[in-house]
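What you see is the complex with one protein chain gone and the rest in place.
Chain lettering (A, B and C) follows the sequence in which the chains are written, and residue indices restart at 1 in each chain.
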Amino acid sequence: MHSSQILRAEELTAPDEDLPLAARFLAVRHQTLSLCEPLQPEDFVVQSMPDTSPAKWHLAHTSWFFEEFVLAASEPDYKPFDERFRYLFNSYYQSVGPMHARSHRGLITRPGIDEVMRYRTEIDDRIADALERGTIPPAQIAVLILGLNHEQQHQELLLTDIKHLLSCNPLRPAYTRHAAVRPYDSVAMELEEFAGGLVEIGHEGRAFAFDNETPRHQVYLQPFKLANRLITNGEFSAFVEAGGYQEPAHWLSDGWLAVQREAWRAPLYWSKEADSEFTLGGERALSPHEPVCHLSFYEADAFARWAGARLPTEAEWEVAAASQAFEGNFVEQRNWHPLPASASPSSLMQMFGDTWEWTRSAYSPYPGFEPTEGALGEYNGKFMINQMVLRGGSCASAQTHLRHTYRNFFYPTARWQFSGLRLAQDA
Amino acid sequence: MHSSQILRAEELTAPDEDLPLAARFLAVRHQTLSLCEPLQPEDFVVQSMPDTSPAKWHLAHTSWFFEEFVLAASEPDYKPFDERFRYLFNSYYQSVGPMHARSHRGLITRPGIDEVMRYRTEIDDRIADALERGTIPPAQIAVLILGLNHEQQHQELLLTDIKHLLSCNPLRPAYTRHAAVRPYDSVAMELEEFAGGLVEIGHEGRAFAFDNETPRHQVYLQPFKLANRLITNGEFSAFVEAGGYQEPAHWLSDGWLAVQREAWRAPLYWSKEADSEFTLGGERALSPHEPVCHLSFYEADAFARWAGARLPTEAEWEVAAASQAFEGNFVEQRNWHPLPASASPSSLMQMFGDTWEWTRSAYSPYPGFEPTEGALGEYNGKFMINQMVLRGGSCASAQTHLRHTYRNFFYPTARWQFSGLRLAQDA
Amino acid sequence: MHSSQILRAEELTAPDEDLPLAARFLAVRHQTLSLCEPLQPEDFVVQSMPDTSPAKWHLAHTSWFFEEFVLAASEPDYKPFDERFRYLFNSYYQSVGPMHARSHRGLITRPGIDEVMRYRTEIDDRIADALERGTIPPAQIAVLILGLNHEQQHQELLLTDIKHLLSCNPLRPAYTRHAAVRPYDSVAMELEEFAGGLVEIGHEGRAFAFDNETPRHQVYLQPFKLANRLITNGEFSAFVEAGGYQEPAHWLSDGWLAVQREAWRAPLYWSKEADSEFTLGGERALSPHEPVCHLSFYEADAFARWAGARLPTEAEWEVAAASQAFEGNFVEQRNWHPLPASASPSSLMQMFGDTWEWTRSAYSPYPGFEPTEGALGEYNGKFMINQMVLRGGSCASAQTHLRHTYRNFFYPTARWQFSGLRLAQDA
Partner (left out) sequence: MHSSQILRAEELTAPDEDLPLAARFLAVRHQTLSLCEPLQPEDFVVQSMPDTSPAKWHLAHTSWFFEEFVLAASEPDYKPFDERFRYLFNSYYQSVGPMHARSHRGLITRPGIDEVMRYRTEIDDRIADALERGTIPPAQIAVLILGLNHEQQHQELLLTDIKHLLSCNPLRPAYTRHAAVRPYDSVAMELEEFAGGLVEIGHEGRAFAFDNETPRHQVYLQPFKLANRLITNGEFSAFVEAGGYQEPAHWLSDGWLAVQREAWRAPLYWSKEADSEFTLGGERALSPHEPVCHLSFYEADAFARWAGARLPTEAEWEVAAASQAFEGNFVEQRNWHPLPASASPSSLMQMFGDTWEWTRSAYSPYPGFEPTEGALGEYNGKFMINQMVLRGGSCASAQTHLRHTYRNFFYPTARWQFSGLRLAQDA
């Protein structure tokens, strides 16, 4: 999930629309700090791999976004908190100027976390003040709403990045003592049938959405089946034990190369013996009923082939999801881990929350996709290559951030997100 | 273009159906040797980069294919020409057994070219003899037809691999003295409109096709426009001179990284001054009217964005191509290079031959795609990730090998094929 | 400077012999903390390149050394502070057990700095207590003295590692506000003559020394000349401005490859314009009279060749140094930077302190060198390959740690130490 996904300028209403904007702003900003509560000062600084960023960087970069694109864009003679942060905390907006190399984010020990917190507070105060005074022009109000969604994306990354960092520590420290363990069984997997035909997918209307979800458009689908729940650890263990990681026939060619190169033998955080896994609650026994997560696309795809099925397309997923109520195991539930599917006959379970679901759809522009105008739109769609779409959100996603049409995307090798799978078949 | 594309077992009829199979077999096999005529013994051995293979390897591997999948599969007590070739000349059929590492193909100086030629002759004789005696069962006849298509794919690779090898030589030797130079002008570019709607694409019927072209299926298209001809060197030069390779805004994010990493400044075989290019006829002045070729997907995509357009999807391309006669500048014309678009009002030009055309479609399975049974089908679709579809064939493709529904595919970084582009737009 | 240099077991007396051992122990341990005073918590965690270690690791590893080799070795039923630290803070003692990968030292955010400080205090208390009670057997007393020297080596690394870390920060933060700036001129360089002949080098006697300094042995030297002072920034600037980094003729072949590969254009911390340098006092104007430092061996060697001279051998250096009083600009002076040579006619200046001096001698065993017995001696001499000897100490070295016969060693590419040069010539 990258912040390349850009607001359409005319859209001002946000999902959590009951709240006034100032309250929503503070709520989102506070949620970021709340996620940092279990961290020690040292945890904020380190970048454990090039894909991740230090927590401190997330805290500063999300503030930089509001400063650069809302405050500085609203006030002609804006005086920045610190001129040098413009360089330090730019992520990839080349039009804004040069930036610190992504892979070097872990080398910046100064400013320390205290100063970054002062930076956040200062930006919060200035935004709150400007909102109260009503000095932010409509275009920047739209960007502010975008900034809130941007920050929610970074909240999820902050959690997954910290999980990765802690997993690198031989001491296996837990992020929280309160990660859920629900020992109940998962329901049996069944495949639901869907008729297909000429359907519509994509976002429409005044509510906020990223431009990659638009325009809503027609797609023709063959009849298909979709599983009623996610694949579990127990089911994935069967694949591991059947030698799934040793048999090239199950794998896409590039996936097999990745298995060899990376010496993959199980999902990312499973122990060598495949009997425990590292979670945000620390190392614990593998629960066979919980959804499997931290899979690459290649592993999800290989499992599906081994199981005589396939991954759904994103259009199939969206059509099936359309009739479901948008609720699930999100970060707001503070379970910090996906949960077993609870019995709930005659319906699709776990479509939202728990784990992101890999689809077989490459991340491509929808027909008629139009890049947004201006600085923020400079890179619209620039990530639409080499990545695969994931749907539905995870236990680390904010419910108020997502919707039925939301498109997440990652490289097929990525494993540090809460990513799992649901099976599909041709009808 | 990889030999992963597998025949559907029930299909026996080939495009060149006027010829008896034995004659077709010998014609295709002879064409491979004919392409090698300009080579010196030393040219057969070297692998100039991991993506390419030595000419000797192409000659041996295509023979191995017939030996392994037709002769050995037909005769229970088949005695191979040389037991060790089974290992040396297997490409990636893991079910057949272990194989020599792809990147080490250039280290095998023995068997020499003379022995490989004896191998070819022996296999040709055995196949011809078996065809005459009628001892090849129907299933293997189907595989033999597949083997001919497989060999035609390797003919194109042989040419592009040799072009790459010769380009690495500071002496810039020509493959042939007979590469076409047609000094006439290209016609003006115009965009043709197409209505879209619920259309059908994909292969159907008894004639040979690869399984990735099937099944024929319905797709819903928005109205679109497609250019009447390929982009020319002159047009691409304008992009180069406008600083196209220095401006990140034109590029997909991964494309921009590739530009930096590979220090790309122009298409693959252009000189530093962008005034000449290396061709199969040696180094020669850049002709502004010839189609640009040896582009990566990233360069084609960046050019299109710079030009205010986009690449077509493969469905758009196929629908537009459907009404065109299947003819063009193929390897049979022995021009060895794409030619300028000759005036021919009111129609799409250069849809077939000249250069492969990058599409914006990721290489994915068609809905309902079914893996073929058995050894050859072991890896059906195993390349359907991370690659983009190209359409239409090139001046190095055999006309008898291609058809309207043919899907070629390469990584977005690949530049050593004759790959160019045609613009599209939303209507 | 690695801790592979091992005490000879029979030696118990240390240079600072006026102090009782308990007082010396506390003094050395306190000096380490004192060096950390300017650091913020975040500075303790990060590893800025594979050659360096986080400050926190230095603090913990030096404590581990005393715990493992003194306390645990003295008491049969020793209960460690934390069993897991044995793995985390082992550097390279394979006989002690497996260890955390050197390049991953920056990933361990827990234990935090507070807990590491508790670890230090606990070890200090236990050692002090054991010394008072007299329960440490003589062999472990020897190791304790070794441990003090080991800690002094890590003090120097801590400083150079922190300097490197801060230099990676675009904000260029200073380690201290008190780094020396002495605006006086350096004296003119002159070459002193030495007769050579059959001489002796190496350590002898009861005072502490590392085993790599022994045995004292005879060496035959040709007559030679040695410069009276170190090369200055001003002199090195002349080399830079004369195109020294662009002319392969000055460089060893491997050095020229390093220049190309690393894009070296000046000493490590010089600015692009070669008019300022990063120091422990922050960025400041380049002083022409200060000794040049942070050179690789290749740069020192290339400068010497360009200057019509050469580097001295370590035997030449030691023979010349033998008659000098052991004093200079060491870390005890708290200058944090090398100083200009002050006029002092008729003698060698800056032989000790200021900057380490690269010699042309490969780091090899002295004739008759004998590996120490036991665990600590397991790897005696295991670094005696591919490294070059440096002599004399630097402004970051402890005076009480060094002596005339001290041999430091680094790879010829290393630049993050305070390493400079002094010219020599054949007489």
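Here are some notes:
The rule is short, and it goes like this: a residue touches a chain if its C-beta (ideal position, glycine included) is under 8 Å from a C-beta of that chain, and two chains touch if they have at least 3 such contacts.
Just so it is clear, the model here is predicted, and its values are computed rather than measured.
Partners of the chain left out, restricted to shown chains and counted across the full complex, are B, C. Only one of the listed residues, C:Pro173, C:Gly255, C:Pro338 or C:Gly420, touches the absent chain: C:Gly255. Checked against the full complex, the candidates C:Ala188, C:Ala325 or C:Ile385 give a single residue touching the omitted chain, namely C:Ile385. Checked against the full complex, the one of B:Ser34, B:Thr109 or B:Thr135 touching the unshown chain is B:Thr109.
Those residues of subunit B that touch the chain absent from the view are 40-46, 48, 56, 84, 87-88, 100, 104, 106-113, 165-166, 168-171, 173.
Even with one chain removed from view, subunit C keeps its contact list with that chain: residues 4, 92, 94-95, 198, 217-222, 248-249, 251-256, 297-298, 301, 360-362, 364-365, 367-368, 378-379, 381-386, 412, 426.
In this text, only the chains that are shown with their structure count from here on.
If you draw each protein chain as a dot and join the dots that touch, you get a simple line with two loose ends. Same-residue interface: subunit A and subunit B share over half of the residue numbers found at their contact.
The most centrally placed chain, judged by C-alpha centroids, is A.
In this assembly, the chain whose C-alpha centre lies farthest from subunit C is B. Look at where the CA atoms of subunit B average out and do the same for subunit C: the two points lie 60 Å apart.
Averaged Cα coordinates give subunit A a centre that lies 47 Å from the centre of subunit C.
Subunit A and subunit B have Cα centroids lying 38 Å from one another. Shown for subunit B are the residues in touch with two or more other chains, of which there are none.
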